[in-house]
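Missing here is one protein chain; the remaining ones are kept as they sit in the complex.
Chain IDs A and B follow the sequence of writing; residue 1 opens each chain.
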Amino acid sequence: MSTRTLVSPAQLARPRGKAVYRTVFGLVVTGFTLVFLGPLYWMISSGFKDSQEVVRTPPTWVPQSFAPDNYSRAWEVMDLSTLLFNTLYYAFGALAFQLVLDVAAAYALSKLRPVLGKAILGMMLATLMIPATVLVVPQYLTVLDVPVVQRNLLDTPWAIWLPSVTNAFTVFLLKRFFDSIPQEILDAAAMDGASPVRILWSIVLPVSRPILGVVSIFAVVGIWKDFLWPMLTLPDPSKQTLNVGIYSLSNGVPVNVLIAALTIASLPTLLLFLVFQRNIMSGLTAGGLKG
Amino acid sequence: MSAPSLTKTPAGTSRRTAPPRPAGRPSRSERFSRGLRRNLTAHGFLIGAVLCFAVFSWYPMIREFFLAFQKTEAGGTHWVGLDNLRTVVNDPAFWQAWRNTLLFTLLALLIGFAVPFLVAIVINEFRHGQGYLRLLVYLPVMLPPVASVLLFKYLYDPGYGLLNEILRFLHLPEQQWLQDPDLAMPSVVIAATWMNMGGATLIYLAALQGIPGELYEAAELDGAGLLRKIWHVTIPQTRLILSLMLLMQIIATMQVFIEPFLLTGGAGPEGSTTTVVYLIYQYAFNFNNYGAAAALGLLLLVLLAGFSAAYARLSRARDE
Partner (left out) sequence: MRTARLRRTRRTGAIAVVSALTLTALAACGTSSSDNGSGNSGSGSSDPAAPLNPKTKVTITIDCMPPAAKAAELKEWKEDVAEFHKTYPNVTIEGRSTPGQCLEPPRFTAMLKAHSQPDVFYTYFTDLPQVLDNDGAEDITAYVTDKTVPLLKDIDPNVLASLKHDGKLYGLPTSNYTMGLLINRKLFQQAGLDPDNPPRTWDEVRAAAKKIAGLGDGIAGFGEYSAANTGGWHFTAHMYSRGGDIVDATGKKAAFDNATGREVARTLHAMRWEDDSMGKTQLLKWGDLQKQIATDKLGMFLAAPDDIAYMVQQLGAKYENFGMGPIPGEKATLAGGNNYMIKKGISGDKIKAAIAWLNFKNLTVGKGQFDWARTKADNLPVGVPQPNFWLGESKKKDDGARLANATMPVANFKTFMDNPVPGKAEPPKAQEIYKVLDNVMSGILTDKDADIDKLLSTAADQVDQVLANQ
C-alpha cells in the first residue's frame, strides 16, 4: 500500500504493532462477516424451515426440517419476475431521463450561464430543503391531473420517471463538476465553431465520466429504494415495484414463505452486485474524489 | 438514503484537451447576437429539467401551502385559516412525535453518522482485505429495503428471533427490542444503519484516501497519539464532507418512514416510534385529512429549512 494513513508504518513494522494489527484485522473481518453476512445466512436458511420450525423458540441455527417448496410457493405467489422487471424498467428509465435532462440543465447553468440561471439554480436547490415526504400529498394530487396537459399519470412509468428528474442534488453535483472544467477549453472549442451540444458531447461528457457514474448509481438506487411514492402512484399490482410487491405480500403468507420470498427478492441484485461490484464500487469512490 | 460526494477539480482535464487558440475580438453587435443565441441555447438545455421541476416540485410546493389552510369536505374546498394548524398542534401525539423525531435524529447521528466514519477509518488502515470489507458494508444497500426491514423484524422477535438467541448464547439478559418502549427507537436506528451505512462508508473511505500522508507524519513529530491524530488531522481534513453528510443525514432521518412503519407498525410501544412523517402519513392516508397533513408538513418544512439555513450560515462563517 503506497499511501500513508493514520497509523505510522514504523509502528506497524514493530513486532508489537504487527501483532496488534493482526488481532484487530482478524476481529474486524470476523465481526463484519458476522454482522453483514449473518442476517443473510439467517434469511436463506430460515426460508428452508417448515412452518413450525421457523417460529420455534428458541430458534434453530441450522434448519432441521427441509422445505424447499417454500421457495417455489413464494415464487408463485409473488410473481417476482414481473416485479423485478418493473423495478428495473422504472430505474433505468429514470436514469435516462436524469442523465439527459439534468446533465443538460447542469451544463447550461454551469457553462452557458443564461439570464436568470442563478435564480433557477437557487429555486432548484431550494427543493432540497423540502422533505420529500412533505410533498407526497400535493405531488400525488399533481400526478393525478398534471396541470396544463390534464393527464392522469397514475399507473404509468411517467409517474416515476418525470418526478425523478427533479433531483436537485444531482443537478448540483453535476454543476459543481462542470464548474471545475476550465472555461478556456470550451471557449476554444466554441471558437473552432463547435456547437454547445457538440462541446457537451465531446468535451464535457468524456471528462465527466466519474461524476456521471456517481449520479447514475444514485439514480438507480433511489428508485430501487423508494417505497411510499410507488405505493401510491402504481396501484395496479402488475405495475408495482419489488418493494411494494413484497410489502403487499408480507401479511398474507406464512412466515417461512415470506422469508423465502425475501431471499428470492434479494438474490438478483445481490448477484448483480457481486458480478459488477468492481465497477460499482470504483464508480462510487472514484467519482467521489479521485477524479 | 443516497449519500452525497464532493468533487474536486478533475485532475488532468487540461492535459487531455487542446490548448485554446487565439481569437480576434468580436464586434459589439456580434457579441450581442452571440449573447442572445447563447441565452436561447442555454434555456433550450434547461427547459426539460425546469419543466419537470415546475410541475413536480415547485407547483406542489405552492399547493402544499394552499392545502395547509384549506379543508375539503362534501361540497367543496374552502379556506379555514389556521384551523388545520390548530388541529395538528392540539393532537396529543404532536409533541410526542416531535420528541421521537428528534430522538431518532440524535440516535441516527450517534449511531448512523459516527459508525460509518469509524468503520471507514478502521478499514482504511488495513493493508489487505479492504475490498472484501467494503463489499460487506455495501452489501445491504443492494437489498430491497422492504426485504431488509422485514428480515430485521424477524431477527428482533423476542421469541424466535436470532438476536435474543445470541444473547442467550452469551448468557446476557434477553431483550424485548422493538417492543420495549425504551429500546424500540434504538432498535429501529440499528436496523436503519445496517441497511444504509454502505454508501456513507464508501464516501468517507474515498475522502480518507485523499488526506496527504505528510500531515500525519507532521502530527507524529509533534508527538500526537492515535486519537489526537484523528481529531487534528482526519476530521479537519474531511470536514467538508463530514458536515455535508451531517446535514444530509439530519434531513434524511427526520423523514424516516419505512423503517418504523414496517418494524413497529409506525406508532410503536406506547407511541414511542411515532415520528412526524408517520403522523403526516396517518393524517393524509388514514384520517383523510389532507389539510392537517399539509399543516404538519409545513411545520416540518420550517424546521428543516431552519437547519439548512443554520448550516449554510455556519459553514460560510467558517470559510471566511
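For this structure, a couple of remarks:
Going forward, a residue touches a chain if its C-beta (ideal position, glycine included) is under 8 Å from a C-beta of that chain, and two chains touch if they have at least 3 such contacts.
Nothing here was measured: the structure is a model prediction, and the numbers come from that model.
Looking at the complete complex, one finds that the omitted chain is in touch with A, B.
Touching the missing chain, out of B:124, B:148 or B:264, is residue B:264. Annotation: of B:35, B:81, B:131 or B:181, B:181 touches the absent chain (contact as defined above).
Touch with the chain omitted from the figure is made, among A:20, A:40 or A:55, by A:55. Considering the whole complex, the residue from A:71, A:90, A:107 or A:140 that touches the absent chain is A:140. Touch with the hidden chain on the side of chain B covers residues 72-75, 87, 90-93, 157-160, 176, 178-181, 264-271, 281-282, 284-288, 290.
Contact residues of chain A toward the unshown chain are 51-52, 55-57, 76-77, 79, 140-141, 144-145, 152, 154, 231-232, 235, 237, 248-249, 251-255.
Methods note: only the chains that are shown with their structure count from here on.
Note on chain placement: the centre of chain A and the centre of chain B lie 14 Å apart, centres being C-alpha means.
Chain B meets chain A in the complex at residues 2, 4-14, 16-21, 23, 38-39, 41-46, 48-50, 52-53, 55-61, 63-64, 67, 121-129, 131-147, 150-152, 154-155, 159-162, 164-165, 168, 194, 199, 202-203, 205-211, 213-214, 216-217, 220, 226, 229-230, 233-234, 251, 254-255, 257-258, 262, 277, 280-281, 284, 290, 293-294, 297-298, 300-301, 304-305, 308.
Residues of chain A touching chain B in their complex: 1, 3-8, 21, 24-25, 28-29, 32-33, 35-40, 42-43, 46, 54-59, 61, 100-102, 104-105, 107-109, 112-115, 117, 120, 123-124, 127-139, 141-143, 146-147, 162-163, 165-166, 168-169, 171, 173, 176-177, 180-182, 184-185, 187-188, 191-192, 196, 203, 206-208, 210-211, 214, 218, 221-222, 224-225, 227-228, 242-244, 246-247, 250, 255, 258-259, 262, 265-266, 269-270, 272-274, 277, 280-281, 284-291.
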